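Please read through the structure below; I'll follow up with questions.
Omission of a single protein chain aside, the complex is shown with its protein chains in their original locations.
A and B are the chain letters, set down in written order, and residue numbers restart from 1 in every chain.
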Amino acid sequence: MIPERDHVALRPEQATIPPGHAWNRIPVIAAVFALVGIAASAILGTANPKQFFFSWLVSFLFFLSLALGALFFVLIQYAAQGGWGIVLRRIGETTFAMLPVMAVLFLPLLLGLHDLYEWSHAEAVAEDPLLQWKAPYLNVPFFVIRAALFFTIWSFIAVLYYRGSRGQDATGDPGISARLRRFAGPAIIVLALTQTFASVDWIMSLTPHWYSTMFGVYFFAGSFVGFIALLSVVAAAMRRAGLLDTVISPEHLHDVGKLLFAFTVFWTYIAFSQFFLIWYANLPEETTWYRARMEGSWMTVSLFLMAGHFAAPFFYLMGRTVKRNGATLAVGGAWLLAMHYLDLYWQVMPTLHPEGLRVSVLDVAAFVAVGGCFVAAASWLMRRQALVPLRDPRLAESLAFENA
Amino acid sequence: MALLVPELPKGPHYGILAEFATPADLYHACQRVRDAGFTRWDAHSPFPVHGLETAMGLRRSPLPWIVLGMGLTGAALGFVLQWWVHASAQPLVISGKPYFAWPAMIPVTFELGVLFAALGAVFGMLALNRLPMHNHPLFRSKVFERVTDDAFFISIESWDPRFDPSATGKLLESLGARSVELLESE
Partner (left out) sequence: MAQTEAELLDNPVAGHPTLILRSPDFHSITEAVAEPVERKTPLGWWLFFIPSVALLGLLGVAVSWLFWEGIGIWGLNVPVGWSWDITNFVFWIGIGHAGTLISAILFLFRQKWRTSINRAAEAMTIFAVMCALLFPGIHVGRVWVAYWMFPIPNQMGMWPNFRSPLLWDVFAVSVYGTVSVLFWYVGLIPDLAMMRDRAKTRVRKFVYGLFALGWRGSVRQWNHYESAYLILAALATPLVLSVHSIVSMDFAVSLLPGWHTTIFPPYFVAGAIFSGFAMVLTLMVICRKAFHLEHIITIRHFDYMAKITLVTGSMVGFAYATEFFTAWYSGNPYEFFTFLNRAGGPYAWAYWIMVSCNVLSPQVFWFKKARTSIPILFVMSIIINIGMWFERFVIITTSLHRDFLPSSWGHFTPTIWDVSTLLGSFGLFFTMFCLFVRFVPMVATSEVKTVLPQADPHGQSRPERERKAHGGEVTGGGELAPEGAS
């Protein structure tokens, strides 16, 4: 066992970014990237607005899914009273604290509803009985109201849990943990429902004739994998940077690795089930979505997703040693983050480019813009807080945690 | 046959059996026995004691590799069987799909992979543990009956180069053994 690991609660200095540390510069660097990205997106976007909105949508969904995955992770930790992950909880809290930021980053999409969604065109609806049928749900005003509702609910839960946990750093009140634990169950249910409808609205309705009951679960699976991958990268990076290296142990990394492995398999199960049932029944009203993703170079992307989002991580993360080492785990995590982005790209882009994969500079620009804002805000928050919940009643248990 | 019959040392004694009261006693005693350089010895407990493998200096079990091999074999077998039946031996157009409809072959492939892996785990474990072995010399000891109840033991076989009927017994006593017994060979 690591001899320098503390078995008592931490002193604040052990769990904050020390002044002068390199990580203090991240917010500024990220903000610069964000500005460059926003400028590039704006300039290039005026020339090609449709591409801009689609690229922005993909990047927005990517970072949103990380924040939602983080919220699920923390809520489940509270509800299940899991002790091992407490040292990692603040990373999750910082990530989901970005949900209000994502609300702001959603706004550009409101300008692009006509470019993104076929059902927002009155002429298209007038000629299409199916779109007329769905019009009570798929109409711009209700869509906007729903989006506002989702972000309000998500931000409310995020702020409640963030403030609760930060507040406990100061007061050490165990009643906070009890209260947050009690709300976690209902919060998870509300999150599940809102996330499902959000994925229906923002992704599934890109192809408004298509539908799948599994879609909400599919989005959840991807977002959870995405967050655990992010967690592995951040935790490993923190240790490498000399932050929390006496707090986060190979035991914690091992558990994160196990979660990453398990949910990669879960994602595969969900993704395959959805594909398989549609493939098997072969009903034209359902197969269109997958046919579009087997067209031209999209076929290559589909095959690559199978190999890269399932097969490679499955064998890579199987072994014990890989999961217990920060560098090897982070490589797996980074790869899965890229795969998660590719998954969302593959879900969204064929609507814009049915003929095949067409990577655009705007994809990069939008990613830098949204990502820059996300990272800037999150790292700025990290500077101003303890990196672990200092006075959580079960922190000591998490510090001493040992895998079998 | 080596699986069912224990290898027995050749001298007049089988070895020494020492009983301990608690898992902690056993744990610390094991560390000392390991450090003293014994190799042909074992500890016994009614349940797996956390960390005892390290205290004894045991390596990790190679079972995962056996299981992986078996699992891949089973999956391959299932896949090849289906490919052969549907794409080679009896090609039939079923629900308009191609002969080699690989998505539809996944369930059986997966199940056979899991089956073979599980068989590998169970029978691999039994083989590595040399079970069944119903007539081990330790069963001759009366106190050993409590090994499945609440007693903990260390047994050192006389095959071990450092074994000495009296000195080894005294060592085990000094490590906190509740009782020490010298077991005869046949």
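Brief remarks on what is shown
In this section, a residue touches a chain if its C-beta (ideal position, glycine included) is under 8 Å from a C-beta of that chain, and two chains touch if they have at least 3 such contacts.
Note that this is a predicted model, so its numbers are computed, not measured.
Looking at A:265, A:294 or A:364, the residue that reaches the missing chain in the full complex is A:265. Annotation: of A:99, A:187 or A:217, A:217 touches the absent chain (contact as defined above). In the full complex, subunit B makes contact with the omitted chain through residues 20-32, 42-56, 58, 60-61, 63-64, 67, 81-82, 85-86, 89-90, 94-95, 97, 101, 104-105, 107-108, 110-112, 114-115, 117-119, 121-122, 124-126, 128-129, 131-136, 138-139, 144-150, 153, 174-176. Residues 1, 7, 81, 83, 129-130, 133-134, 137, 174, 177-178, 181, 185, 189, 192-193, 196, 200, 211-217, 258, 265, 269-270, 273-274, 276-278, 280-281, 283, 285, 393-394, 397, 400, 402, 404 are the ones on subunit A that touch the missing chain.
Just so we're on the same page, only the chains that are shown with their structure count from here on.
Rounded to whole angstrom, the centroid-to-centroid distance between subunit A and subunit B, based on C-alpha atoms, equals 43 Å. Within the complex, the subunit A residues that touch subunit B are 272, 275-276, 279-280, 282, 318, 404. Here subunit B touches subunit A in the complex through residues 50, 68, 95-97, 103-104, 106, going by the rule given at the top.
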